[in-house]
Structures are given as structure tokens and as C-alpha cells.
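The complex appears here minus one protein chain, its other protein chains still in place.
We call the chains A, B and C, going by the order they appear; numbering starts again at 1 in every chain.
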Amino acid sequence: MPPPTATVRVIYGDTDQMGVVYYANYLRFCEIGRCEWLRARKVDYRAIEAGGLYLPVIEAHLRYRSPARYDDVIAIEATPIDARAATVKFVYRLVRQATGELLVEGYTIHACVDRDGKPRRFPDELAALLRIEP
Amino acid sequence: MPPPTATVRVIYGDTDQMGVVYYANYLRFCEIGRCEWLRARKVDYRAIEAGGLYLPVIEAHLRYRSPARYDDVIAIEATPIDARAATVKFVYRLVRQATGELLVEGYTIHACVDRDGKPRRFPDELAALLRIEP
Amino acid sequence: MPPPTATVRVIYGDTDQMGVVYYANYLRFCEIGRCEWLRARKVDYRAIEAGGLYLPVIEAHLRYRSPARYDDVIAIEATPIDARAATVKFVYRLVRQATGELLVEGYTIHACVDRDGKPRRFPDELAALLRIEP
Partner (left out) sequence: MPPPTATVRVIYGDTDQMGVVYYANYLRFCEIGRCEWLRARKVDYRAIEAGGLYLPVIEAHLRYRSPARYDDVIAIEATPIDARAATVKFVYRLVRQATGELLVEGYTIHACVDRDGKPRRFPDELAALLRIEP
């Protein structure tokens, strides 16, 4: 199993009155995971955007296995799979770092588009990475 | 097609730097839709919780069809389907009210559990509603 | 007392594990209030931005008087005061609609700037409104 891509500590602002992380906020954690995956490989997402390409999400899926709570450290594994000409899928596993317990698993699918929203090929640097990982 | 269950106007706080609604925030809109579906049928979710039952989400899926933007009014249709002994699925269609354009479609699946997280039957009032709707 | 500028119903996503609205989220409600104040006076904030002017917040202050809870309807009063050449202050009163109880009061101060962040005069239409209101 790969090392976690990133970790995040749950704050009050992430929780809801059920005493657990609000279901939408895991998508924030997934964003943190995939950005750190890119950063760890020296991909500068700001530079991609400055070059006129964007990676909007077109689909998201989460299974909630166990609730994360205030002050938990969540370890986020994000892994791109199934890269195609103009889409890539990231899969996620979020676990409670202290125990290894699975909290949430899921995926997002991203398109590569230009400023007008038209499908485009990935930048070469990113395409190369997505083909060989992991 | 049923009337929208609820509407919500996009604020700055819902958007991200791409100029569109951030992908996690649609799950907030889905919550608004399913709560309004319950409210319209006189189901008091606070009373359900006060009685010791909860409806946590166990799965969520969204397809992002077109981006919502600042000041758009989003019409949210939420419809429960496929109710079982201790789970129910809500499906969602979020459209731009001004044009009818589909923005996001998806579903959430909810368990009915007690304070200890053990599966329980739905309260009778809610069970009756879920069987006969929509 | 003027009628509320807007109302919003508290959702799960607004609350935290203390069972009340998370303190940052009241600033979202303030945004809803001041946008509705503008909308009620036919000011199109998108048009102002399209014209190259922005109203970023430069200061915010909130006093938390009583906690709002899940399913509460919050009535938001937003009122501009003390408009100057290139700044305006909005004051807010957020009350629980069912009881009139004061929840939060506060203010925000906004600058009028251009795309480069330089101070600019308000658009004429907005300047006229800010001088004569409330």
C-alpha cells in the first residue's frame, strides 16, 4: 500500500451536529489528496491553468464506511488510474491515521478542457505522469 | 416532471476561482432538496432525531453536466426511490431555473440507524411515505 | 424595524458538533443579506463586476448573541450605512424568525476597487442608492 498522499486534521468547521464530518467535506479532502499527488511529482497546477487548461470534475462517487470525528487525522491516498486522451480518474482511500480504519473510499473523474470548456489533450508533462503511475 | 423540491441562489461563498460552484457544494444543495421533500410531507427530521433515529449517508454519486454560476437560481428535485427495510435512495436533478439546463444529477443512499449506529427500521410515518412516493 | 432582507433555513452542513451553526457560516448569511438588499433595489452585482468594479470586504465584525440551530429559519437584516467615496459599511442583524431572538449582529466594510485593486468611486447607480438608504 502506498504512503498517504496527504493528511488533514478534522476541525470543528468540518463537523456537523451528528458529531461527525459533514458528508460534503470529504470532497474537500479528496481535492487535497489529488493536489498533493500532483505536487509530489512537481506538477504545478497553477501553471497548467495559466496555460489555459483546466481539470474540472465530471463525476464523483463516495462510499462512507466509518465516520471521521473532530481532531482525527485523516490520511488521504489519491491515485490516478485509467487515464485517457482527455479524462483521468482518481481513486481515493481515506483512513483514520491512528487506527488505519477505512473512513471513505471513492473516485472522481476529471476532464481536460480549455477556457471554452472544449476537451483537450493533457499537457505532455501531465500525460507522461498519468500513463506511468503508479 | 414534478415541481422542484427547493430552490437556492448561488452566492460567492459557493463558487471557486474557476468562476463556478465548487464541486462539494452540490452535496449541500442535495441536502436542501431532501430536507424540503420531507418538510413538504410534514416529516419533522428533528423529531426523528429526538426519537433516537438518524439517516446518515452511506453513498453519494454526482454527475456534473454543466456548471452553475454566481447568482444562478438552482431548482433542486429530490425524489426517494427504492426504499428498503433500513435504507433509502434519493435521486437528484439540479437544473438552472432560468433555462431548465441540467447542472448536476446524482443520488445518495441513507441508512436508518440508532444512536449506536445499528441498523433500524424507519419510523412508521416515514416508512409509509417512502413506500408510496413519488 | 425594516422587514428582513432575506431568510435562510439552517441545514446540517451549516452546523458543527456543538449542535449549533459554525461561527464562520454567519458570514455566508451576511453575504446573502447584502446581495438581497442590492437585488431588491435592482442592482445587478454581476453587471458591476462585468464593468470591472468589485466590492471586496476589508473588515468584518460579528457578535454572537445566541446560537442558531438546525432547521431554524434565520431572518437577515442588512443595511448599508456610512457610505463614503470608495467604501461602504453594511450592518447586520440576524434573528431567529420564529421567536425574534437576536442571534448575531455585526458589520462588514467594503471597498470599491477595480481589477487591479485600486480604489474607485462607486458606480453612479449604486452611489445614489447608498446615499439615500435606508
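FYI, a residue touches a chain if its C-beta (ideal position, glycine included) is under 8 Å from a C-beta of that chain, and two chains touch if they have at least 3 such contacts.
Here the structure is a predicted model, which means the values were calculated and not measured.
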| item | value |
| --- | --- |
| Chains in view that touch the one left out, judged over the entire complex | A, B, C |
| Option touching the unshown chain, where A:Asp71, A:Glu101 or A:Asp114 are the choices | A:Asp71 |
| Hidden partner interface residues of subunit B, rising order | 12-13, 15-20, 22, 24, 69-70 |
| Absent chain, residues of subunit C that touch it | 18, 20, 23-25, 27-28, 31, 54, 56-64, 67, 108 |
| Touch list for subunit A against the chain that is not drawn | 9, 11-13, 27-28, 31-32, 35, 45-46, 70-71 |
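Definition applied: only the chains that are shown with their structure count from here on.
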| item | value |
| --- | --- |
| Furthest chain, CA centroid comparison against subunit A | C |
| Nearest-to-centre chain - CA centroid comparison | B |
| Chain centre separation (subunit A, subunit C; CA means) in Å | 33 |
| Computed distance of Cα centres, subunit C from subunit B, in Å | 27 |
| Subunit A and subunit B: spacing of chain centres that average the CA atoms, whole Å | 23 |
| Touching two or more other chains - residue numbers and ranges from subunit B | 27-28, 31 |
